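Here is subunit A:
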Amino acid sequence: MRPDLSSAPPAVAAPILAATGLARAVPLAGGGRRTLFAGVDLAVRPGEVVAIVGESGVGKSTLLNVVAGLDAADAGQVLIGGQDIAALAEPARAALRASALGFVFQAFHVLPHLTLARNVALPCLLAGMNAADALARAEAMLAQVGLDGRGADWPAVLSGGELQRVAIARALVNRPGLVLADEPTGNLDPETAARILDLLLSEARERRAAVLIVTHSDMVAGAADRVLRLSASGLVPA
Partner candidate 1 sequence: MRRLLALLMLPLLLAATFAPVRPGVPLRFPADHGAHPEFRTEWWYVTGWLDTLQGKRGFQITFFRTRPDIDTANPSAFVPRQVIFAHAALSDPAAGRLRHAAKIAREGFGLAGARVGDMDVRLDDWRLWRGRDGRLHARVSGEGLALDLAFTPTQAVILQGDAGFSRKGPGAGEASHYYSWPHLAVAGRLNGKAVTGTAWLDREWSSTLLNPKAVGWDWLGLNMDDGSAVTLFRVRSAKGGALWAGGSHRDKAGRLTVLTPDDVRWQAGGWWQSPRSKARWPVKPVVALKLAGQWRELPVVPLMPDQELDSRMSGGPVYWEGAVSVPGGRGYLELTGYASPLRM
Partner candidate 2 sequence: MHHSANGMAVTGWLMAGEWRAHPVRLGLAVLAIAVGVALGFAVHLVNSAALASFGRAVASVQGRADVAVRARSAAGLDEALYPRLAQLPEVQAISPVVEVPASWGRLARPGSEAKGGRFTLIGVDPLRAMAVTPGLVGISVAGQGGVGSRPNWQADAVWLSPALMRAAGVAPGQDFIITAAGRQARLRIAGRLAGADEAQLAVIDIAEAQWRFGQLGRLHRIDLKLVDGDAAWAVVAAALPADAMLATPEAEATRADALSRAYRVNLGMLALVALLTGGFLVWSAQALAVARRRPQFALLGVLGLPRAGLVRQLLAEGLVLGVAGAALGVALGYGLAVLVVDRFGGDLGGGYFSGARARLAFDTGAALLFGALGLVTALAGSLGPALNAARAAPAQALKGLGDVPDPARRPRAWPGLVMLGLGALAALGPPLWGLPLLGYAAMALLLAGGVALMPALARLLLAPLARKGSAFLPLDLAVRRLWGVPQAAGLALSGIVASTALMVAMAVMVASFRQSVDDWLVAVLPSDLYLHLEGAEAGGLPPADQARLAAVPGLAHVRFQRVLPVRIDPARPAVALMAQGGQASVPIMASTDAATPPGTARALISEPLAWLYGWQVGEVHSLVIGGVPRRLFVAGVWRDYARQWGAIIVPLADYRGFTGDATATEASFDLAPGADPAAVQTALQAALPQAVEGQAQFGRPGEMRRVALTIFDRSFAVTYALEAIAIIIGLIGVATSFSAQVLARLREFGMLRHVGVGRRAILTMLGLEGAGLGLIGALAGLSLGLVMALVLVRVVNPQSFHWTMDLALPGPLLGGLVAALVLCAGGTAVVAGRRALGGRALLAVRADW
C-alpha cells in the first residue's frame, strides 16, 4: 500500500535518508589517520529540514558527500529512499543523484556559459528527459524562485542572491526527495541570506522534499526542524 505522505505525520513516514554507523578518517601528512567522525546515525524523513552544525574541519561537508555517494565512508551504510547507495555501481549512483537528490552550494556553481534555463534544466537532462520538456520545466521552476522570464539571461549579469535562486531552482527542478545544502547562504549578505533560506525551505516544503543543511549560521540552524551537531564522537542533537 502506497503511504499517503501528505496526510501522514513526519514521524510515521519512512525516512528518505537513513544513515547508520558512518565513520570517516583522513590520512595525515606525517602518516597515520585522523578520525573525522564515527558512529554517525542519521534519519531524515520526507519534508523534514535538518541542520548539521559543528566546528570547521570536523567533516560536515565530507558527511554530506558521503550521503550523496560522492565520497565513500570507511564504515556504515547510507540508504536513500531505501537504496543502499554504496551497493550501487557508479553509473546507477550518478543516476540516483540526478533523480532523487538536489544540491545547493555555498559558491552557487552556476555554469557561466549556459543560460539560466539551461543551468536549471541540466538535472532533468541528466535524468534522461528530452531538452524541450526540461527547458519548459526549468522556466516554470525559475518563475517559482522569482526569476520569471529570465531563462534566456546569462549568469554573468546576476547578483549572488539571484545566482543562488538559480541554484535552488536547479536543486528542486527534478522534484528530488532530498536536497543537500552546503552553507547555502555563506556567500550572501544577511538580508539576502534570510530571503534565500526562506525560499529554499518554502519551495522544498511545498514539494515535501527533505532538506539536509550543513551550516555555521545560527539563523539557518534556527530555521530547521532539527539541529544536529557533528563531532568526532558522532552526531548528537544540538
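A quick word on the picks: all candidates are chains of the complex that A comes from, given by their letters.
Here is the rule we go by: contacts are C-beta pairs under 8 Å (C-beta built on N, C-alpha and C of every residue); 3 or more make two chains touch, one makes a residue touch a chain; residues count from 1.
Model, not experiment: these values are computed from the prediction.
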Considering only the touch criterion given at the top, point me to the candidate in 1 or 2 that touches subunit A in this complex. 2
Taking the complex as given, what residues does subunit A use to touch candidate 2? 61, 65, 68, 70-71, 90-99, 101, 103, 105, 107, 109, 111-114, 118, 122-123, 125-131, 134, 160, 170, 187
